[in-house]
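Note that one protein chain is taken out, while the other chains of the complex remain in position.
Labels run A, B and C following the written order; every chain starts at residue 1.
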Amino acid sequence: MDTKDLANKVVNKMYDSDWFSQWLGIELVEVGEGKSVLRMTVRKEMLNGFGIAHGGITYSLADSALAFASNAYGRRSVSIETSVAHVDPVKEGDVLTVATSEENLSNKIGRYKMSIFNQDDKIVALFRGTVYRTSKEWEV
Amino acid sequence: MDTKDLANKVVNKMYDSDWFSQWLGIELVEVGEGKSVLRMTVRKEMLNGFGIAHGGITYSLADSALAFASNAYGRRSVSIETSVAHVDPVKEGDVLTVATSEENLSNKIGRYKMSIFNQDDKIVALFRGTVYRTSKEWEV
Amino acid sequence: MDTKDLANKVVNKMYDSDWFSQWLGIELVEVGEGKSVLRMTVRKEMLNGFGIAHGGITYSLADSALAFASNAYGRRSVSIETSVAHVDPVKEGDVLTVATSEENLSNKIGRYKMSIFNQDDKIVALFRGTVYRTSKEWEV
Partner (left out) sequence: MDTKDLANKVVNKMYDSDWFSQWLGIELVEVGEGKSVLRMTVRKEMLNGFGIAHGGITYSLADSALAFASNAYGRRSVSIETSVAHVDPVKEGDVLTVATSEENLSNKIGRYKMSIFNQDDKIVALFRGTVYRTSKEWEV
């Protein structure tokens, strides 16, 4: 199985039982080793008391992107630290895309940066995540 | 109106139109200036591909706590930076409580720390948030 | 060797070849497993272009506290992520004390919070650090 196949099998397996990503309506645009592009549309039930998307929505989208990108190598990887800055308001109906770039990878630690854009290619949030790469492999 | 009344009115107003906090089932246990204690129960639709709560669930609970605690002064406050470390798995049926402590407050910036516990008083996540305090007041 | 002895031996060994902590004038007030209290005085050569202590000074003090507290268990521990918020200006002549508290400890990961105070017991900076605990032991 080549790396692209493995990445897709692992992420599909994860996604199939990821009820919350499914509730969010996350669509897998592209996945690979250390890579992920996801998309979703903001619904009314995702808004907060300011009438904009709750911070947890963009966080969740990026956190799914982190899980998919880092686990796509086939080794179970778990989040150690994550941070997010919400730089521009997200509104109902906005279509959000998150793109992942791997900043650093060692045997035990992976570091990722996620940029979240809206349908006008405007950055709405900046996310950074660090994972611990266990020695346990995904069975796919 | 004393500070406790104002805090409650602002937070209730925010909560009333915070559809996502309502979807999460967040219950307001206590709010005050720079303070908040919230509670929620983890449902199956909140799980991720590891069979545990999606990181976005605990983040969202803490992010609501940040919004409520910081806006309870009556000034509109917006998140600048947030971070979270998921230190122990959260399972379906777990009852999560987040407690907020204000680490630092100046005229423009507020810094908060949230500890998220499960029903066994075990810490499951550590959250930190920084807000910008605008000069615009909540009308309540 | 009891844990207190081991902690002291490891930290003293680290400190003896820690030229930068020595340049800073860091004094070991107390160390133990997951604990450290350090003190230093701010000198003119530590100031920045605003006439206050360079952010790197308080960071360095806290980063030394992180290294000492986490390595005091006898296992070599290395920093994964650190963050600091400078909440109040530090001036020439200020005597800074950093106190460490362990927020979470698992087999592989340790999480620490450092509070940095001046001589008036005012918090000047808030630091958080996460370490990876290797299986390699200090020889002391």
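Following the convention adopted for this analysis, a residue touches a chain if its C-beta (ideal position, glycine included) is under 8 Å from a C-beta of that chain, and two chains touch if they have at least 3 such contacts.
These numbers were taken from a predicted model, which means no experiment stands behind them.
Where chain A meets the omitted chain, the residues involved are 83, 85, 87, 103-104, 106, 111, 123, 126, 128, 130.
Residues of chain B that touch the chain left out of view are 80-81, 108-109, 130, 132. Contact between chain C and the absent chain runs through residues 13-21, 23, 44-51, 53-57, 59-61, 63-64, 67, 78-86.
We adopt the following convention: only the chains that are shown with their structure count from here on.
Measuring from the averaged C-alpha position of chain A to that of chain C gives a distance of 34 Å. Chain geometry summary: the mean Cα position of chain A and that of chain B are 22 Å apart.
Within chain C, contacts with two or more other chains are made by residues 130.
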